[in-house]
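Worksheet: one structure, shown below.
Removed: one protein chain of the complex. Kept in place: all other protein chains.
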Amino acid sequence: MTAALGLALDAALCALILGVALAVVAGRGVFRAVVFFIVYGLLAAVAWVRLDAVNVALAEAAIGAGLTGVLLLAAHGRLRRAEAAQDLAHGMPWSAALAGGALAAALGWAWFEMPIPVEPGPELAEALPRAGVGNPVTAVLLNFRAWDTLLESIVLLAALIGVWMLAREGDWREPLGRPQHARPGGVMAGFGRVLPPVGLLVGVWLVWAGADHPGGAFQGGTVLAAVGLVAVLAGVIRPPWIGAPLWQGALVLGPAVFLLAGIAGAVLAGGFLTLPEGFAKPAIVTIEVALTVSIAVTLAFLVLGPPEAEGAG
Amino acid sequence: MAALSIYALTGAALVGLGFFGLLAARHLLRRVVAFNLIGSGLFLYFGAAATRGAAPDPVPQALIITGIVVALAASALAVALVVAQVRAAGRATLPEEEDAP
Amino acid sequence: MTAWLSFVAIGVLASLAGALWRVWRGPAPADRMMAAQLVGTGGVAVLILLAAVQDWAALDVAVALALLAALAAVGFVKAGTPDGAGDPEEEAPPADMQLSAMTPDAAAQVGRTRRDPDRRRGDG
Partner (left out) sequence: MADLATLLFTALGLVFFAAGTVGLIRFPDTFSRLHALTKADNLGLGFIALGVAFQAESWAQVARIALIWVLALLAAGAVAQLVARAALMRRGGA
């Protein structure tokens, strides 16, 4: 009974997800597509919980349902006037439908052909007790595959530099994004004051708990970025300009600490990014805190976009 | 296992839908959204594959988390490029795809 | 109890399908956005139920979702102001549009006649 209901729950959730995805690609109107994509992010977070991936669900909830929505809605607001009368191809693009269908069919076929691996990776189960943290996903991110995470934090910076390069000459010294304002004492301003402290607490908790429970630098960082964004949108915090030294320091803090830890590992433990066994936990926590700060600031700046002065359009 | 197949097939269908959307959309913002759909579908497929054993495999999950964050960064860059394109050309479609009136 | 809670979760998901219909239909952008907001509330409810069904750690996801539920809507409201960065409370709505100054019939009339701004531009 319980198993059958669980299966029905999965089927209902997947049906909703597919319906929403269909609406994203096939519905007329850019705004409709954007709102459906926000809904998609909400449902995907639930799907990750069903797949026993609470760590992923946390990241998806903060990014898919929060940050992506703000990014796309702000862009849509900017583009409203320039919106072409036609946002989809004329008629039914049969060749595109065929290509998409073939791709989906190939992936579906591959699923049933894929060999089931020996689980859950005997090397991993053996190495986990020495990783220094109890959350296996954090252990993978910051210990076993630290290379990936280090380079990823640098990719984020590269994307941010790319966004900044699109700023116009005259706007270079302006605050990031568009100048946000709200009625003092109004609902939005009040909301922007009440929510961030709670969000700060939740974000810090996710980082702290991330060593042994679901959570970590990425999940905490995205939550912090999102509540920071609420404060900026509500006009409570004024974003800095590109060259503000404190904020630039926050951007590179994570990658810098990570890199230093890696070099220390090369000197002390015999390999770049190898964490010495006794120091694994303090090292991971230090890297994680620094990384959280950088991820939060980088993501918030990415969503704010390049600096743009008043009256520009 | 049956439940995992549901999610994997949903992921596969999402990739197909996203690919269709990428080709069918003219508006550049819709293309960014469709591209995100492809990525998300792949994550779901990958995540379902990671859960097939006795315990969920943390390595794919860690990769998916970094993937979600990088996808947001790439989308932010793409959106900024779309805004710049509209500012330069006055429209949100690519010039070679403009239809005759 | 697990079976019952799963059943309730399916029921909430079914009610979300109705909200999706409203996102599809609109007609006003505010309708679509508020329906998306409902999907967010429903998603939080499903996550709370799943926490009891499979893993209490899902509560953390529900906290994150509830915390950020309003973010998209705030972004929407901002994007709708003239400069795309303001607050609807800053500008007073035009006098003839203030609902308090209208009879209920007139207010409903406004609701019926001023339809989808998206559609008027040809993309609704």
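We call the chains A, B and C, going by the order they appear; numbering starts again at 1 in every chain.
Assume a residue touches a chain if its C-beta (ideal position, glycine included) is under 8 Å from a C-beta of that chain, and two chains touch if they have at least 3 such contacts.
From a predicted model like this one, the values you see are computed outputs, not experimental measurements.
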item: Visible chains that the absent chain touches, using the contact criterion stated earlier; value: A, C
item: Residues of chain C (touch criterion as defined above) contacting the omitted chain; value: 1, 4-5, 8, 11-12, 15-16, 18-19, 21-22, 28-31, 33-35, 37-38, 41-42, 44-45, 48-49, 51-52, 56, 59-60, 62-63, 66-67, 69-70, 73-74, 76-77, 80-82, 87-89, 91, 93-94, 97-99, 107-108, 110-112, 114, 117
item: Where the missing chain touches chain A, by residue; value: 187-188, 190-191, 194-195, 198
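The criterion applied here is as follows: only the chains that are shown with their structure count from here on.
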item: Between chain A and chain C, centroid-to-centroid distance (C-alpha), Å; value: 22
item: Distance between chain centroids, defined by C-alpha means - chain A, chain B (Å); value: 13
item: Numbers and ranges of chain A residues touching at least 2 other chains; value: 6, 30, 48, 50, 52, 67, 76, 78, 83, 86-87, 219
item: Residues of chain C whose C-beta touches two or more other chains; value: none
item: In the complex, chain A residues that touch chain C; value: 1-2, 5-6, 8-9, 12-13, 16, 19-20, 23, 27-32, 35-36, 38-39, 42-43, 45-46, 48-50, 52, 54, 57-58, 61-62, 65-67, 69-70, 73-74, 76-78, 83, 85-87, 177-183, 186-189, 191, 195, 198-199, 202, 206, 209, 213-215, 219, 223, 226-227, 229-230, 233-235, 310
item: Of all residues in chain C, those that touch chain A in their complex; value: 2-3, 6-7, 9-10, 13-14, 16-17, 20, 23-24, 26, 29, 32-33, 35-36, 39-40, 43, 46-47, 50, 53-55, 57-58, 60-61, 63-65, 67-72, 74-80, 83-87, 89-90, 118, 121-124
item: Chain A residues within the chain B interface of the complex; value: 6-7, 10-11, 14, 17-18, 21-22, 24-26, 30, 33-34, 37, 40, 44, 47-48, 50-53, 55-56, 59-60, 63-64, 67-68, 71-72, 75-76, 78-79, 82-84, 86-90, 93, 95-97, 99-105, 107-108, 111-112, 114, 116-121, 124, 136-137, 139-141, 144-145, 148-149, 152, 155-156, 159-160, 162-163, 166, 216, 218-219, 222, 295, 298-299, 302-303, 305-306, 313
